[in-house]
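Removed from the display is one protein chain of the complex; every other protein chain stays in position.
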């Protein structure tokens, strides 16, 4: 039985605690939080755990095998570093770190000590995104032409990160997972309409080889909540609406074809193909349930997780690049391959 | 009775012909088109008109007072120039011209000859956009923070213009009409996924004083048709869905407020306001009916139209700037005030 | 070339005139209407036709082969009778007559004279309803369990018929077309909320063999317009939304299965099956275009139309039965087989 300690029992920590406590391979052994009231809540829900106000003590508790970190991003690096140095496997909330240098260092240490370093890109483990990856990988969509995401709502404002780090991070994680290629450049524009607050609306463009482009529109000041992605291939196209209760993914047999027929519209040899739409049944298992089971299997059997430190590092690099571009009026930032 | 000659009887020309023929102040006197079949169609629908294969003859016909031009954009300038020089009032499809220099020259000539030069920014005359302008102008929305438009569908490809000139032109015309200020800089990214074809998807950011930003997402390769605009003010916010049959405009009493209360979330002194939504009844008169009546009134009584050559020129300047930025990887293009 | 005379040039007549004038096999030869202004409109649109104020003259015009009748329902019988007696083929708007006795008499005369008697059940010729019939006929849906229609909107009030004759008539025509069986009994409830006006909201239940039931909810006093039908089979189920611009039909691989597994919910041997949804591309040809071509082919080649007098008679019988039930507090009215 793998013993898990959860560090940080705020918004997301209770979900980690619940899943690790009910997983077949693990049990919740400890919870740490600086706030005593949070610890009391944890103790009420899981009477048999130990609770810690000093994170270092929890991390060094020899009865614990895995440290799951769900604290503000500014504390991710020191906590994960201590956990790895103490020989624990690490589960880390996203974004993984504040800088790519920190992320690289964590990866190096985990490799040196042969420990699992897992980044919690939760969306990637849900039925919808896994289905999309299957449709990309098996060629159903054809060549991917564009990804276009609208991820907007009213608040919740984060005090330590801008809207890109809070919302676009989901799209970065999804893109890293569904595509087998990475962007070569990023450009972003953003603005803050609240004094002394980080940017609360932004648009990010990511450029890939062969003209593929990803665009992400994030906004904390929108009157309605939207979680919508268009994924266009040259064979089929997807509309992914994460808020739809039952039809999250619609696959359209629709596209543009180039022809030699001289009668096509405007003499451009371009025709339109309109066919059926289908909406596959999606696995509705809680993403976090699937993810914890996968992670625990990697800890037990030594395999690599689907979202290792390297995936977390790529996402942090893109966040850095987007933020840098946004600070320089959308200047295109090239990414090393 | 004002006699109108319509030049170009393709997609839009028949709508102009029908409206000018039924307007109280005018009648359709002539139609010109290079395609004889189009002229036969016009003659069938309006048996009493004259038809012309030579546009110069039509333009010089002394019985005609107004020339309405609905031809490909590359022919707008020579046709409008000839019409103004022949002393006719001019109705010109959008975009007004291929270059801002052409637009400026038409404006100068029209002023010199005291002729009406009207650009057909149709959306501006519809009930929905006029309602939005009222809500901006009377202060209902407060300070405008952002405009965010998604204008996408599958095709129709234009062979002589890119997707910005075809679709974003509508947003430029709407922005010019509803706001009492103009952008100071523009940045755009776009790509073509069809060989030898102009850009078919693009994102444009327009920057205004005081941090206001407009973002426009246009795409000819989308599997679904969307015509949706978010307009965020610091008092209220609008969702404008032009495809909704009855509730095109929804006004949300929703926003962010800054407070001195120290208990607010994340100690950022930011609170959220969630109130009622309302959807006003919109005037459903055909926009073109309202527009032709307004134009004919200006011709008869000498007033300026709501969308004169100057409005058309601003839109062409923004189209030029967006295209220039797009050709240079999103380089920010500043606009003269 | 088949010469067609259209009697009644109000709301629907111009559509008949346009389609008969452009059909390959026919031309519009005459239009009749008691209202001189309507005749002027017809002459303006179709300069070469003859116009008649006396319907008997039009019907007896020897140059005319087909009489298409689109007048108020109370005049259908005498006009169709005169046309058949004059040896013309007849196209009749729905509902076919005011009583089933009238309908039977028209059918007898048409048979005796070997003339085509066609009832205009327009929906039946649209892509959506034809697709539904295919899915029923080829067994895709399995046994049909129920049909459930909501057909509501604000007005338009009819002064001579109740809401059942105005709106439920569409469902009756669709049911007659898509199913290969007929109801054995009908029950209906309705009420009028406008003094001296026929019933403006009603619910109709139609009972078939083997427990199949059709329910129809019609309402002229609804704040929103709905045209939605659920069709449940024991293999698959359909949601048909006639107002959806592109996805009118959704087919759900969803249903209930009976099993021997003792663990099923509530020990009722009932299991639930949730599968994919698909939305087939629908033929968007104007229904009336398809219908006139089909009718003219029957006139020329002597075949029977898909909606002959017999179909119109069944629909009138159901309208009579529903109205009778409604007048008697929902008393179940049995239908002769």
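Lettered A, B and C in written order, each chain numbered from 1.
Note that a contact is a pair of C-beta atoms (placed from the backbone, for glycine too) under 8 Å apart; a residue touches a chain by one contact, two chains touch by 3 or more.
Given the structure is predicted, the values throughout are model-derived calculations rather than measurements.
Enquirer: Among C:62, C:223 or C:302, choose the residue that contacts the chain missing from this document, as touch is defined above.
Expert: Counting the whole complex, the residue in contact with the absent chain is C:223.
Enquirer: From the listed residues C:45, C:213, C:298 or C:335, report the one that touches the chain absent from this view.
Expert: C:213
Enquirer: Which is it among C:203, C:278, C:292 or C:323 that touches the chain not included here?
Expert: Only one listed residue reaches the unshown chain, and that is C:203.
Enquirer: With the missing chain put back, one of B:138, B:196 or B:276 would touch it. Which one?
Expert: Among B:138, B:196 or B:276, only B:276 touches the chain that is not shown.
Enquirer: List the chain B residues touching the unshown chain?
Expert: That gives, for chain B, the contact residues 247, 253, 274-281.
Enquirer: Go through chain C and note every residue touching the omitted chain.
Expert: 145-146, 148, 150, 152, 154-159, 187, 189, 191-195, 197, 201, 203, 205, 211, 213, 215, 217, 219, 221-224, 230, 232, 234, 237-239, 252, 254-256, 258, 265-268, 270, 272, 274, 329-330, 332
Here is the rule we use: only the chains that are shown with their structure count from here on.
Enquirer: What is the identifier of the chain with the smallest separation between its Cα mean and the overall Cα mean?
Expert: Taking the mean of C-alpha atoms per chain, the most central one is B.
Enquirer: Cα centroid separation between chain A and chain B, in whole Å?
Expert: 39
Enquirer: What whole-number Å value describes the gap between the mean CA coordinates of chain B and chain C?
Expert: 42
Enquirer: Among the residues of chain A, pick out those that touch two or more other chains and give their numbers.
Expert: Residues 274.
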